[in-house]
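Report on one structure; see the data block that follows.
A single protein chain has been omitted; all remaining protein chains appear in their positions.
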Amino acid sequence: MSTDTTPPCKPFGFALRVYWEDTDAGGIVFYANYLKFMERARTEWLRSLGYQQHSLKATAGGMFVVSETAVKYHQPARLDDRLWATAELADAGRVSLTIAQKVFLQTDACADTLLAEGTIRIGWVDALSLKPSRIPSDILEALK
Amino acid sequence: MSTDTTPPCKPFGFALRVYWEDTDAGGIVFYANYLKFMERARTEWLRSLGYQQHSLKATAGGMFVVSETAVKYHQPARLDDRLWATAELADAGRVSLTIAQKVFLQTDACADTLLAEGTIRIGWVDALSLKPSRIPSDILEALK
Amino acid sequence: MSTDTTPPCKPFGFALRVYWEDTDAGGIVFYANYLKFMERARTEWLRSLGYQQHSLKATAGGMFVVSETAVKYHQPARLDDRLWATAELADAGRVSLTIAQKVFLQTDACADTLLAEGTIRIGWVDALSLKPSRIPSDILEALK
Partner (left out) sequence: MSTDTTPPCKPFGFALRVYWEDTDAGGIVFYANYLKFMERARTEWLRSLGYQQHSLKATAGGMFVVSETAVKYHQPARLDDRLWATAELADAGRVSLTIAQKVFLQTDACADTLLAEGTIRIGWVDALSLKPSRIPSDILEALK
């Protein structure tokens, strides 16, 4: 499936395809859905490092929750477009992480167009109290 | 807010407005979203009878889950349209209910246009085992 | 319908109810959906001033597009919660507006809890070229 081929011209990222569900009556991808695209990329990035979110609760006693999002929209994506969403650690604190993310229009020529860029802050919370707590050191090490 | 006025020409129902989030690149409401509209109407219908879904688990030891949906799409809805979604009991078994639902385009003239109609089957499951079980008799009585 | 009652303790805003569609497996409202809630409030705010988005294209030759969003999440909302989303002009340029928005948990006691706050930048684009252009003066006046 071509949507899933890592293009040689980008570092770690995640391939996406735009479906009807992602678009709105303006004929383009609904802006709120870029947060979904970015989350899919973050999830796959964590998975590539060995962490599945549904099992963190059991294995690490906590989970990540989104505490802040900021997105700039540069160009619209359209139905059937192939996208490429990246995720990389921008900053790591003791209880929260800041992830820098970009969504590109993916073309065969590698001359990808930047569609949107986001800064997502996620905090670690204790599974029981749901209160902010220290990110387990093994996770922090793996992400760095 | 005009979206919330019960029109004199319909029985129990729920008023809705179409926002960007509901539409797709075809310029109309994305068909899967009628299931959301119908669920909002079912939820408000249950609430009008005294049942809030989040508290059924604690008070009645179980919850309703959707086991089957069937929807026919007659006419499209568009951005900013006012809709009217109805819900009524079509059939009641011991472990499941069938709800008949309609979504109309709401106009001031009461000459409403039928946009979609659905049949939704919901089953009662035990909160712990998640297995089908008998609908509590007080709920069954209230819905009839 | 109680969800639609303007509480006496807030300025202009829009009442919402949390349905299953809005939640995620964490048991709370999915963070991206606050952008939807905020947009509903912006849309109703514009409508209250006499502007319907679907007709701006025909009457004013352009439309608003979202160019930037920033949201901070303070407290989670849950199934069946009643929310209250506000929208007010924070800044007005010649081609774009900045809207300040808040989402509260709505309680009968008016001691509402702030759940999320956002800053949404929307730009006016020409309907044909889709290029940034000057916001029509009548719209700008009405919003101020």
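In order of appearance the chains are A, B and C, and numbering begins at 1 in each one.
Quick note on the criterion: contacts are C-beta pairs under 8 Å (C-beta built on N, C-alpha and C of every residue); 3 or more make two chains touch, one makes a residue touch a chain.
The structure displayed is predicted, hence computed values, not measured ones.
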Practice problem: Using the touch definition up top, pick the residue from C:Thr23, C:Thr43 or C:Thr86 that touches the left-out chain. | Solution: C:Thr23
Quiz item: At which residues does chain A meet the chain that is not included here?
Solution: 1, 3-4, 14-15, 17, 19-21, 36, 39-40, 43-44, 47, 52-55, 78-80
Quiz item: Given the full complex, what residues of chain C touch the hidden partner chain?
Solution: 20-21, 23-28, 30, 32, 78-79
Quiz item: Which residue numbers on chain B touch the omitted chain?
Solution: 25-26, 31-33, 35-36, 39, 54, 63, 65-73
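In this text, only the chains that are shown with their structure count from here on.
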Quiz item: Of all the chains, which has the CA centre nearest the overall CA centre?
Solution: C
Quiz item: Quick one: chain A and chain C, Cα centre-to-centre, how many Å?
Solution: 24
Quiz item: Could you say which residues in chain C touch two or more other chains, in rising order?
Solution: 36, 39, 54
